[in-house]
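Complex shown without one protein chain; remaining protein chains in place.
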Amino acid sequence: MPEDLKPRPDEFEPRIVAFFCNWCTYLAADLAGTSRIKYAANAEVVRVMCSGRVDVQFILKAFAKGADGVLIGGCHPGDCHYQEGNYKALRRFRLVQRLIRQMGIEEERLRLEWISAAEGDRVRVVIEDMVKNLKRLGPLRKPGQPNLLEVA
Amino acid sequence: MKPKVAFYWCASCGGCEEAVLDLAEEVLNIVAAVDIVFWPVALDFKEKDVAAMEDGAISISFVNGAVRTTHQLEMARLLRRKSKLVVAFGVCAQLGGIPGLSNLTTAGDTLREVYGAAGHPQREYREDGRTLTLPRLFDSVFALDRTIPVDYYIPGCPPSPKIVADAFQVLLGGELPEPGTVLAPDRAMCDECPRRDTHPQELKLDRFHRVQERVLDPETCILAQGVPCLGPATRTGCGSRCISGNMPCSGCFGPTSRMRDYGGKALCSIASVIDVSDEAGIDRVFEGIVDPVGTFYRYSLPSSFLERKRLE
Partner (left out) sequence: METATAPVATRRITIDPITRLEGHGKIEIFLDEKGAVDRAYFQVPELRGFEKFAQGRPAESMPQITSRICGVCPTAHHMASTKALDRLYQVEPPPAARKIRELVYNTFMVEDHTLHFYFLGGPDFVVGPRAPAAERNVLGVIARVGVETGKQVIAMRHKLRGLIALAAGKAVHPVFGIPGGVSKALSREDAAQFRQVAAEAVEFAQFTRGVFEKVVLSNSEYVDLIKSDLFTHRTYYMGMVDRENRLNFYDGALRVVAPDGRQWAKFDPADYAQHIAERTEPWSYMKFCHLKALPWRGFSDGAESGVYSVAPLARLNAADGLATPQAQEACLQYFEVLGRPVHHTLANHWARVIELLYAAERMKELADDPEISSPDVRTLPTAVPHEGIGVVEAPRGTLIHHYQTDERGLITKCNLIVATQHNAARISMGVEKAARGLVNASTVDDGILNMVEMAFRAYDPCLGCATHALPGSMPLLVRVCGPNGDLRSTLRRDADGSIHRG
């Protein structure tokens, strides 16, 4: 693993929630595992049957619950097991990116990647790249945020 | 002994008060059946009268408006103590409402915008030995249930006369529904829309229009005409009044029970009707949604998962 991605005790470790589609990306992640490809452990993976299953509410809830980044992994265009699901994911993704921008959340914290079942190493590349970006951006929740119902 | 009832407004526009008056003659029956002990728009009872009551003396308090100031928080807590039931009346109390758009900014920025750099009104001000106080603004706007436990919700901006009348009947009648119930049908607006029959099986849009860009046909589904309409994601009960006014639904009746974050779901429903599959084409279409937050979270930002724009 590259030096700059090894976890350090005093440093911010971004937490990523990753929604991986069952037929492509999840298998790729499995492949990375069986191929013993080492990569940063920052992602918590949720398996969904299709990237099109990812409701926008899931993405927003992940951020609300403390995720510093959200990753959606699906099949390449044309390869979706359910024909159109990944296009639906793409449409929602592009619109919700505009929304989170208005909410003060950097667009790069939300990412959509096409990763096929054979692309085990691509999972590593994407996650490590995302971790690097998120370390640069910092945590989503700034430390010491006040309890909003308290008045100074 | 007639049940005691109170109506109060927090960060409110008074439209929910008007919604009660829009029961017209029916209001006289309700007024005859209850003892209204507090209703600042119409009656002269003061806060100290409420404070002097025993805890739980008020059968139902209907509270409209969002919570935005320290004083409104105090009043919400006071009414909760003095009431057996508290009902969030209208979308501001239920979800935060349009004042909830203030969650895109802060109290400081708001005060600076309104009063300029020269200075804003003070929480405490002394002059010649006299002390005057004003409540402080929170940085965020809150739906009522973020501040006190709420028993029931009456949705809408404002609730329609039928929804209000039905809610009063249920609450003042014998059988109370399960706590937490939203007192309106649990179906989407499209279900009861007068233009339902013109909604195609599958919508395939390649452009969104802003309302001033086209003349809307008054009989055809508005979403099918390319203007964002949130009917598919919004609870019914309003009588589709905006549609009858030939304007799209903006979502004021909030979510059905099958969604947790209204704006997220509304966004999904709009994203799903476009028929473009390449990234550049998709971006082009969404240029037509010029204000996603204002469109999808117009009434519900404080009650969304994210609650507010990220603070600096």
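Residue numbering begins at 1 within each chain, and the chains themselves are lettered A and B in the order written.
Everything below uses one rule, namely that a contact is a pair of C-beta atoms (placed from the backbone, for glycine too) under 8 Å apart; a residue touches a chain by one contact, two chains touch by 3 or more.
This one's a predicted model, so the numbers in the text were calculated from it and none came from an experiment.
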Displayed partners of the chain not shown (whole complex): B
Residue in contact with the excluded chain [from B:81, B:120, B:196 or B:310]: B:120
Hidden partner interface residues of subunit B, rising order: 9, 11-19, 21-22, 24-25, 27-28, 31, 40-49, 68-69, 71, 97-99, 101-102, 104-105, 109-111, 113-116, 118-122, 125, 127-128, 130, 132, 134-135, 137, 157-158, 210-216, 218, 241-242, 244-247, 250, 290-291, 293-294, 298
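Just so we're on the same page, only the chains that are shown with their structure count from here on.
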Subunit A partner contacts - residues on subunit B that touch it in the complex: 70, 73, 104, 136, 138-140, 142, 146-147, 259-261, 263-265, 267-268, 270-272, 274, 276-277, 279, 282-283, 286, 289, 291-293, 296, 304-312
Subunit B contact footprint on subunit A (complex, rising order): 55-57, 59-61, 63-64, 77, 87-88, 90-92, 94-96, 98-99, 102-105, 140, 142, 145-146, 148-149, 151
